[in-house]
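A single protein chain has been omitted; all remaining protein chains appear in their positions.
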Amino acid sequence: MATQTGFDRRRINGPEESHPPTFQVEEDFESRRWKLGEPRRTRKSADIRPIFLQPGLIDQANGSAYVETERTKIACAVYGPRQSKNAAYNEKGKLNVEVKFTPFSCERRRAPMRDAEDRSIAVAIHQALVPSVRLELLPKSTIDIFVTIIEADGIEGCVASGTVAASTALADAGIEMLGLVISCAASVVGTEIWLDPTEEESRSSQGTLVLSCMPALETVTSVWQSGQIKIEKVLECMSACQERCIDVHSVVAQALVENL
Amino acid sequence: MQSLSKAEKSYIQVGLLSSPPSRSDGRSLLDYRSVALETGVAPLANGSARVNIGRNANQAGGGTEVVAASKLEVESIDDDGGVEGGRIVCTVSCSPSAYPHLSSGALDDIQQDMTTILHQTLAHPSLHPNNLSILPRKKSWLLNLDVLVLADAGNVYDALFIAARAALWDTKVPRTRSVEYKARKTTGTKPGGTGDMDVDEETPSGFDTRQIQNATDFELPDYWDEGEVLDGREKWPVCVTLNLVPPVHYLDATGQEEAATPLRLLLMFTFPPNGPADVQAMRMLGPGELKITQLKDLIVTGEKYAHDLYHSLNVKLKEEDVRRNQKARDRFEQHR
């Protein structure tokens, strides 16, 4: 885990193993670090990072979207509906989500292999989207959603922004949906709830929650929680996320209208 | 998940929605099938358990069957991925015979999905036991929790977490005693070094064939039991899967019932000795959707089911402890 190894003749290979550089700890590191009990530094606890959303950036795809929330940068393309590859007849269409990190997207270089984290984010995005897409109208078809994470700042942010980007791309591709899916993350830090946590913030939290919903129908399509949160706090987080999703929904709708 | 015809699906759904609800095996909505649990099933593991949900009493077969085993390994911190305080890695594998209709690719995918949920939940820092450290900054334990799904007759996630909890409950961490070697003066050592000096990697170690990077190591003292239990073993979470056929929900779905259910809510709770329960993880699975108020009600209700499960599980685990400790003590006496 600590070193990168593995020779692949299909790629240009580096040395057999290499390590990320180790940095000296700065003297004032401890004093500058955020400590439990201090207020949030960058924004108010209920604020989310500003969202930049651009549909239709990838003209080779049927639909696409690029989303940027400060450091998190995600591109998403939708191909399809196209004919399913496997021969078995399927009365409902299939939604296929693939997530890929660029090697330079995280603090530590990711070897360009599919790993468990890619799959886990893909599963989360798939769950958030699948109730919204009218797959019953698309027998024998597959919709491929490819998500590339260009820069990541926390898994929760990737799931939430990836979901928003994918739902926007589906709308851009003109695929029939019941509603746009919007997703928002929350973290519990001490007694406070911080929305849309960065990687550092979710690391110092007791637990995190990502809520995906269709604000137009007021329904929840997915909830993805990990960590340790009291039940009342969970319910509180869900309400806070849902409220913020309504705001984001109008941003997404606006971006789609402008792109027409 | 097996595939059902539309008629079969509708038959199951109508049964669940009728009043009183009827399920094919005659259970009420909140009944579990019989759950069988045995710990210490793998003698070479540090902790193990076998769980069966819904074994057919007459034919002694069927049901969802899961085996979990934990194995401890020593890791050097820094060198081979070890971290201060030890770490936990969970892996789920599914026997192909549990999912005969799946291709190997699809089997890999569901294995990975189960692994992710189990690992993300159990390896979360909020549950980390305090006694996986051996030597500060040098050695720590790596706890590998391997869970094997032998048969899936529905409700596999509840079974996974029961088995995982039981195996972790059963896990004994070997007692270790730190040892300090007095290093012999060798040419490779730096002048001014005293008792705990570095032994140069190039110079052959004077002690044994193991590479000793530091003059401190540990040994495993011989003792009648296999070690101490994992710290805070009460807090390992339990999972309840709420199967949702709005407006009703039911527990412990069979494979067929799962195939007819559009949405499942997985809730993992941990119960601290005093104070209210914590939600440890939560997932929604399936193409259905929910109102947020419904979801909130389900979480609150789910805690009650989880609480019942947690208590009956604890009673059983304590019984198993007594049963096995008795055996171990007897065996130790024999060998003396």
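Points worth noting:
Think of it as A and B in the order they're written, each chain with its own count starting at 1.
The rule is simple: a contact is a pair of C-beta atoms (placed from the backbone, for glycine too) under 8 Å apart; a residue touches a chain by one contact, two chains touch by 3 or more.
As a working rule, contacts and distances are computed from a predicted model.
In the listed set "Enoyl-[acyl-carrier-protein] reductase, mitochondrial", "NADH dehydrogenase [ubiquinone] 1 alpha subcomplex subunit 1", "Ribosomal RNA-processing protein 43" or "Protein transport protein Sec24-like At3g07100", the entry agreeing with the UniProt name of the missing subunit chain is "Ribosomal RNA-processing protein 43". Put simply, the hidden chain is in touch with A once you look at the whole complex. The omitted chain makes contact with just one of the residues A:Lys44, A:Arg71 or A:Arg203: A:Arg71. The chain omitted from view is touched by exactly one of A:Ile48, A:Ala61, A:Ile143 or A:Val159, namely A:Ala61.
Where chain A meets the chain that is not shown, the touching residues are 4, 8, 10-26, 57-61, 71, 73, 75-77, 79, 98, 100, 102-107, 109, 112, 144, 146-148, 150-152.
As a working rule, only the chains that are shown with their structure count from here on.
Rounded to whole angstrom, the centroid-to-centroid distance between chain A and chain B, based on C-alpha atoms, equals 27 Å.
Taken in their complex, chain A has these residues touching chain B: 1-2, 116, 119-120, 123, 127, 130-131, 135, 206-207, 209, 213-214, 217-231, 234-235, 238-239, 242. Of all residues in chain B, only 78-81, 109, 112-113, 115-116, 120-121, 124, 126-127, 270, 276-292, 295-296, 299-300, 303 touch chain A in the complex they form.
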